[in-house]
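Only a single protein chain was left out; the remaining protein chains are all shown in position.
Residue numbering begins at 1 within each chain, and the chains themselves are lettered A and B in the order written.
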Amino acid sequence: MIAEIGHLSLIIALSLSLIQGTLPLIGAWKVNVPLMSMSRSAAAGQFIFISLALACLMYCYVTSDFSVKNVFENSHSAKPLIYKFTAVWGNHEGSMVLWVWILAFYGIAIAGLGTNLPPSLRARVLAIQGLIGMGFLVFLIATSNPFLRLDPAPLNGRDLNPLLQDPGLAFHPPLLYFGYVGLSVAFSFAVAALIEGKIDPAWARWVRPWTLLSWSALTAGIILGSWWAYYELGWGGFWFWDPVENASFMPWLMATALLHSAIVAEKRDALKNWTVLLAILGFSLSLMGTFLVRSGMLTSVHSFAADPARGVFILGFLIIVIGGALSLYAWRAPNMKASGRFRPISREGALVINNLLLVTGCASVLIGTLYPLVLDAISGTKVSVGPPFFESSFVWIMAPLILLAAAGPLMSWKRADVLGVGQRLIVAFGIAALTAILLVALKGGPWGAILGLTIATWLIAGVATEFSERIKLFRVSFLSSLQRAKFLPRSALGMSFAHAGLAILIAGAVGATNWQIENVQVMKIGESVSVAGYDFTLSNVTTSDGPNYTRQRGEVLIKKGGKIVDTLYPEKRKYWVQGTDTTEAAIRTTWLADIYVAIGDPSPGGGLAVRIYYNPLVPWIWLGALIMVIGGIISLTDRKYRIGAPKRSTQQSISDPIESHSNQ
Amino acid sequence: MNKENTDGRNDVAYENANNRRNWFPYILIPIAFIIIAGILAWQLLTGTPDKIPSALIDKPVPQFALPPIPGWEKGLTNKDIEEGGISLVNVFASWCGPCRVEHPLLMEISEENSIPIWGLNYKDQKEDSRKWLSEFGNPYKQIGWDITGRVGINWGVYGVPETFVIDDRGRIIYKHIGLLSPKDWKEKIVPLINSLSN
Partner (left out) sequence: MRTLASILVVMLIIILVLSPSSAWAFGADEALQDPGLEARALTIHDELRCPVCQGQAISDSNAELARDLRRIVRERIAAGDSDGAVFDYLTDRYGDFILLRPPVKPTNYVLWFGPAAVFVVGTAGLIIFITRRRKQRRDILPTPLTYEEQQELKKIRRDDPS
């Protein structure tokens, strides 16, 4: 009964999306107010009915209703309750329901919060959202219906893949989708602006908060996935340049470029066509990611079960949506009112280079990911493009960007004094150079890693420089500086946080990749091994049962200088229903490094295979990303997004960059 | 000194001139997208992502000498294959499900006696393969016992079953990945063998 209600709700939502997608467009064209405001009620209705559908699906899972095929395939009565919930989105059909739910959420948010948007623009934006929702709902109902029944109903289910029965992976999809799907808002704004025929600074101001929200969620979602891979897969890796990972990374890069470009569009009324294009491309990459993951074209540990019918549908949808938007762009963009001007050497210029590098980086990931498919299609040759390719190309494209990121915020609009900026960054340069020297002395190499850490230090020193200039640190009383810090515009504070977080993340990634110490060997109970200055003793191995698995648990004592520092309990679990194993590594995290221990197979000669890793700076990856997300959220709370129409400020406010003091 | 300040009266003229901006570069964007989408569509409909083509096509059979399955007389060497004329080499194991499924077809082929089938027994314990063959029949002219799988690696084997077509000069002509179905046999292998005999 509940499943049928869910099914019906999806169908009602589909009809509402049809209304939402067509009538408001006509209304905006004919300037018919009732038709335009229909968009808001349709958006609200869509959200209500899809929420209902999602709730019904959750109900079926939580009550273990195995007559519903989707529940049968992905759940089991012995599964812990939280994973019954999260199994809803741990499979293709359920995750599509989550997709459209988040799409509807953004729709109702625009309807509710966008009261200061011109009615025609809001109607058009909601209409585009409606059309996208319509496409996905048709896909959902036609090819991926989670409410199909099984007759006769089985007694129990096939259980969720044990790898997915994990808190980290439970929250990874919703966050990721808030990111991916959130880019649809920027897309809708872009298409709506193209239809309207104008892009003014106000448009950029409206696009930015939505992009900030999706960017923050996407950052959090990607890092959560990365963190999960790190502690779950058993050998300390956190990023594999897997096609599905790349599919989430490319929209992130575009969203970052969009955030920066929108600043120029808003403040300087420039780069408008470019910003619109970025908004279209960002969501296009989200859609392409969805396609790659669900079509079966890629072999990846992440991909959902393949079904060519689904692949064809999504590809068709992709061609209509992206092809349509890009054609609209090609038609309308050349006629857009021209942009403001600026000198190449200016903050705008720096942001242009930022965008150029981000887009090139995104292109390198795109080429690397699609190349095997394209080559196979054209010539039947199969190649593998793995981490070595991406590390040689992407990383080097990003290096100049990070260098620039320290200087950019110090440059002024319209025309910047490079020498002045250079002078102000002398201290930052000194710190970076010192770091390089220290690293060479302490570690000796590899030189790529030392370069990476130096660049990260340069960035964070640059952020500190800009921040201290803004609050006039050491130039006025300390209390006065604190006051200034408190009243800094949130977007500036957010920027500092985000850039600082990025520097920390880079430092973490460089350290973790280059200076990991690995030790794999067979150990008998009582034996010890010395790794990275610590002594590891396997003191005990026990076997016991969990809720739906049997576990083998090792007890590993960590000693330093004879004293016990910690005890770790790595596990190996065998899940009963699916019969697969998982490794639950035990990790000891300190500010500077992780000690990571995993146990493996018993060796025929007695003893257990034990993997011990010393991972320096890994915690900084998660810390840095968290700071970036906080920065995004801080920026979101800027006052200007709460006040109505943007006001033009006539005096120089604190948000303008500090003019160099060495200028006359 | 002409300042680059054009606020004011020159904006209008500037806008009008700019409005007829060159549309050409813009149209390239959707065109590029359609081309890529087309290629992806082609790959979606015709691609086989999991099948790695063989690197040994048109190369001579790798040199090897495998012992017989314990208890049997003859093993298998590359010389046997080179001197055996047009033939098939089938990589199999008793623990492999699809091997069991394709087995009747192999029995049929060996009973027809048109073309010899050499067997590469991949990573089987000695008892297992002997039992399997006694129970289901032995279609192979000779079998090499590759317990470590090394010889398999020399043939580029990455899964079981795999079937190779060898010409009368001892070169690998074709590799069939996975289960050999009667359809594959009729439509792909038989025409190939016929063209080799001529």
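We adopt the following convention: contacts are C-beta pairs under 8 Å (C-beta built on N, C-alpha and C of every residue); 3 or more make two chains touch, one makes a residue touch a chain.
These figures come from a predicted structure and were not determined experimentally.
Novice: Specify the residue from the set A:26, A:345 or A:375 that touches the hidden chain.
Specialist: The one listed residue touching the chain not shown is A:375.
Novice: I'm checking contacts with the chain that's been left out. Which of A:344, A:526 or A:547 qualifies?
Specialist: Checking each option in A:344, A:526 or A:547, the one touching the absent chain turns out to be A:344.
Novice: Have a look at A:109, A:609 or A:626 and name the one touching the chain we're not showing.
Specialist: A:609
Novice: Using the document's contact rule, name the residues of chain B that touch the chain not shown here.
Specialist: Given the touch definition above, chain B has residues 1-2, 4, 6, 10, 13-14, 17-18, 25, 50, 52-56, 96-98, 101, 123, 148-150, 153-156, 158-160, 177-179, 181, 183 touching the missing chain.
Novice: By the contact definition given up top, give the residues of chain A that touch the hidden chain.
Specialist: Chain A touches the chain not shown through residues 233-235, 237, 240, 242-243, 299-301, 303, 338, 341, 344, 352, 356-357, 359-361, 363-364, 367-368, 371, 375, 379, 381-389, 392-393, 397, 520-522, 572, 579-583, 598, 600-601, 603, 609-611.
By our rule, only the chains that are shown with their structure count from here on.
Novice: For chain B, which residues count as touching chain A in their complex?
Specialist: Residue list for chain B touching chain A: 4, 6, 14-15, 18-23, 26-27, 29-30, 33-34, 36-37, 39-47, 49-50, 52-53.
Novice: Under the definition above, what is the set of chain A residues touching chain B in their complex?
Specialist: Going by the criterion above, the answer is residues 277, 284, 291, 295-299, 308, 311-312, 315, 318-319, 322-323, 326-327, 329-330, 333-335, 337-338, 341, 370, 373-374, 376-378, 380-382.
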